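The complex appears here without one of its protein chains, the remainder shown in place.
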Amino acid sequence: MSLTTLLTPTLSMDTALHLAGLAVVLALLSAVVSLAAGRARWVLRRVATPLLGCVGLAALAAGVMALLVGEVVSVTLPLGLPWLPWHIRLDALSAFFLAVIGVVTCAVGLYGPSYVRGFEYGKDSLTALGGFSGLFLTGMLLVVLADDAFLFMVAWELMSLSSYFLVAFHHEHAENRRAAFLYLLMAHVGGLMILLAYGVLAAFGDSFAFVDLRAAPVPAVWAGVAFALAFVGFGMKAGLVPLHAWLPEAHPVAPSHISALMSGVMLKVAVYGFIRVCFDLIGQIQWQWGVVVLAIGCLSALFGVLAALMQTDLKRLLAYSSVENLGIIFIALGLSLVFLSADFTELGALAFVAALYHCLNHALFKGLLFLGAGTILHSTHERDLDQMGGLLRRMPWTGLFFLVGVLSISALPPFNGFVSEWLTFQAALQAWQLDSGVLRSLIPIASAVLALTGALVAVTFVKVYGIAFLGQARSRHVRRAHRAPWGMLAGQGLLAVLCLALGVLPTWIIGLIDAVPRQVLGDGLPHAGASGWLWLTPVSPQTASYSGPLVVLMLAGIGLTAFWGLNHLWAKGAAVRWVRRGDAWDCGFAPPSSRMQYTATAFAQPIRRVFGMVFHIEESVTTQEDGSTRHRLRISDRFWGVLYLPIARAVESSARRVVRLQSGNVRVYLGWTLATLVGLLWIIT
Amino acid sequence: MNLTLLPLLQQLLLVLAAIVLFLSFVLLAQVRLISAIHAFAWQGALVAAVTAVVAATGQVHHLYFSAALTLALKALLIPWMLHRLIRQLELERHTESLQSPALVTMGAVALVIFSYWLVLPMIHAEMTFTRNIIAISLSVVLIGLLMMVFRTQAVAQVLGFMSMENGLFLAAVSATDGMPLVVELGVAFDVLVAMVLFGVFFLQLRDSIDSLDVDRLNRLRETGGDSQ
Partner (left out) sequence: MGDLLTAPGWGIAVFQSLLYVALAPLLVGWLRKVKARLQNRRGPSLLQPYRDLYKLLAKEARVAHTASPLFRAAPYIVFTATWMAAATVPLLVVDLPTAAIADIIVLVGLLALARVFLALAGMDVGTAFGGMGASREMLIGALAEPAMLMAVFTLAMTAHSTNLSSVIDHHLSDGFVLRPSYLFALGGLVLVAIAETGRIPVDNPTTHLELTMVHEAMLLEYSGRHLALMEWAAQVKLLLYGTLIVNVFFPWGIGQGWSPAALGLGLAAVVGKLAVLAAALAVGETVLAKMRLFRAPAFLNLALLLSLLGLLSHVILEVGA
């Protein structure tokens, strides 16, 4: 870390904290400017959205600086309740998530101005869009910085509520309103759970400040209760199966740059909350927690990717894929819990770092893919994959960046998704050190699920890329697609470059992240970069090593040599130089038209047949009167019928019972009030 | 326990036991009845081989006899009888697929881990070798039962029953160097008689309900007062 020594004079935790404060102030400013703009519709594009970029930059700088210094700084603000001022704390964990928020927000700041230009001529309320975007960011930043349960919950609700308005942005469609309502409902149930978890801890810590909660002597049973509440609450926000139902409804309907923020960043804030409460505040980890988290993570990963594979709506597909990625993150967190409960702190740190790395990666590539989907939507007004095709030739840069996103999310070397998956596998492969035979046999099965998930992700995204960007255009809009404005390209380009950089130089990034497990768990990964920056050796050089730079170097070297050799040396000698263009061969059948191509539905058909039992599938082929046939396919989520509808029905029937109280007579109401008052007074005394 | 320190015969024993377990999975998921019978025959042959190996390692001579008995009975006679039965019932090309094979297989894997978990605290850590084989035998028994739960075809159910017996025998041989010869003979005779009875039962079943699908037997339950 020669970089650190060089910059140490200018680096300090105080500067970092000031930068973080600046980010919060800028985010609020962006909200205020939008709200004050009134009819000046250009304000959103010229001022408010670029301000978001500045927020991102400040947050990123604050996060990276705090990680480089690796210390803790906290202040108490004279805000909030009289006896409960707001505590702010910037430690490595907050700093890491601050950086995650910052980097995606930066890209959104670059991308946003061109994207919102499209709304300027519409009827949508830009005031609401700008204002709530700013508040949304403020909320996320404050959640990460909060050092007491009170400020945490205020910020959490600010984040949830403002994102509700962003989901409901296109509220003219009934299904969007329904999605937004479902989101609001589940966000609040989740918020309640989190509040209860804090309540349990605070009962033993006698205060809501995290310092006291951390030191609270919680009995094991209550620690388990707090863990369960926190897991359900944060898991609901993170979209873990079976509490995921709101996510694929809510994320796609927001404007695309907001979708990128929601999927890329807000889900990470939920992960942050889970880590803060379970790893940091509760502290006394039991192995059963790890197994539960591992199992739910596996379920989410597998279900998420299968559901994504079935989708034809691009943004919905990306939302389901977020469920899958959060599943992977929780698999790694579960592994970490298992190792920590058995006192293998270093292995716990390995799995923990894998989870954090995947958080960062998912933020980058999911942000990139949502921005790409937004670009397609902007240029073709199309979200349905079965209408797309051939976009690579019409939007070459977007196509290239999207390809990087596809390769990263499919966990292919040398991109970043591969590194975090590799680390997770390495952690799982250390299961032989555990004493418990059952855990030793369960963890390999979890890694089998992870492997299957990774392979299915590749299928999903080959489908997306092959159908949307390759082949021929399937509809008129798509044939007229135009290049994206440079601002949008810059936002995607930034994320694409980072995806590659994080895949090639993992040792540097892990060197940065290492401060987090050192502070939270008490041990880092001393061996990860011990053999120099070229080599990633998480456990020891004998156990496993990966060299991203050398892999890239060799891939590029061999590839370019082959290209140059064949196209210049060899072809010159053999007197064939260029390629000749002609019609597609296609086994000599009629020249292929765009309707003869495989569609997204057709591409997924084999997998649908193999994994059909996971879904509720209605498929029928009917013959029309004119002799043409029509294929109908409806795939629905089994969890709706099994889990959600019974709960909805139960709520409805109990509401019907409660409704009897509503007699319409004022005196009866007053009577209830009196009874409640008396009852409460009785309880208090 | 370190595998590399074990004598070669004991390593062979582990390999054979593992293959017995694998054949249980094959039996569970095998679609074609004929192939399932073959898998069962192989399982019997492997159990016989395990017995022979135990006899060789422990110098227990009466186990050679029970190995030969097992081979004759489980690997040859009973499969042959089942074959003949299937020919009589004209089921040679019969296939039967499970409702969701992946889930049932996952269930079987879960049973393997469960039996390992069950056996872990039961036996002293010094006897890891025996304990591990007992875990395998127990899972063979449980998978046999699982097969009887999920297969609807009567012949397949008999296969499940017989493979349970294989698992028990494996446990007996590997844990206690075999039962006394008299008991073993008795058990073998019982299995044989059971097989004959099953054969008669199948023919009767087919004659009376024209199918070997045991789900058809649901009709036999007591339906309260509204029956004729």
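Order of writing sets the labels: A and B. Residues in every chain begin at 1.
Quick note on the criterion: a residue touches a chain if its C-beta (ideal position, glycine included) is under 8 Å from a C-beta of that chain, and two chains touch if they have at least 3 such contacts.
Here the structure is a predicted model, which is why all the values come from computation and not from measurement.
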{"item": "Full-complex contact with the absent chain, from A:V497, A:M596, A:M613 or A:V642", "value": "A:M596"}
{"item": "Residue of A:E172, A:D343, A:D583 or A:E625 touching the missing chain in the full complex", "value": "A:D583"}
{"item": "Option touching the unshown chain, where A:L135, A:L247 or A:L407 are the choices", "value": "A:L407"}
{"item": "Absent-chain contact - pick from A:G112, A:G131, A:G389 or A:P517", "value": "A:G389"}
{"item": "Full-complex contact with the absent chain, from B:T51, B:T70 or B:N132", "value": "B:N132"}
{"item": "Chain A, residues in touch with the chain not shown (by the definition above)", "value": "389-390, 392-393, 396, 399, 403, 407, 410-413, 418, 422, 425-426, 429, 431-432, 435, 437, 440-441, 444-445, 447-448, 451-452, 454-456, 458-459, 462-463, 465-467, 469-472, 531-532, 534-535, 537, 541-547, 550-551, 554-555, 558-559, 562-563, 566, 570-571, 574, 576, 579-587, 592, 594, 596-598, 602-607, 609-610"}
{"item": "Where the missing chain touches chain B, by residue", "value": "1, 3-4, 8, 11-12, 14-15, 17-19, 21-22, 25, 101-102, 105, 109, 112-113, 116, 125, 128-129, 131-133, 135-136"}
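The criterion applied here is as follows: only the chains that are shown with their structure count from here on.
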{"item": "Centre-of-Cα separation between chain B and chain A, whole angstrom", "value": "48"}
{"item": "Chain B contact footprint on chain A (complex, rising order)", "value": "437-438, 441-442, 445, 613"}
{"item": "Touching residues (chain side chain B, partner chain A) in the complex", "value": "100, 102-103, 109, 113, 116-117, 120"}
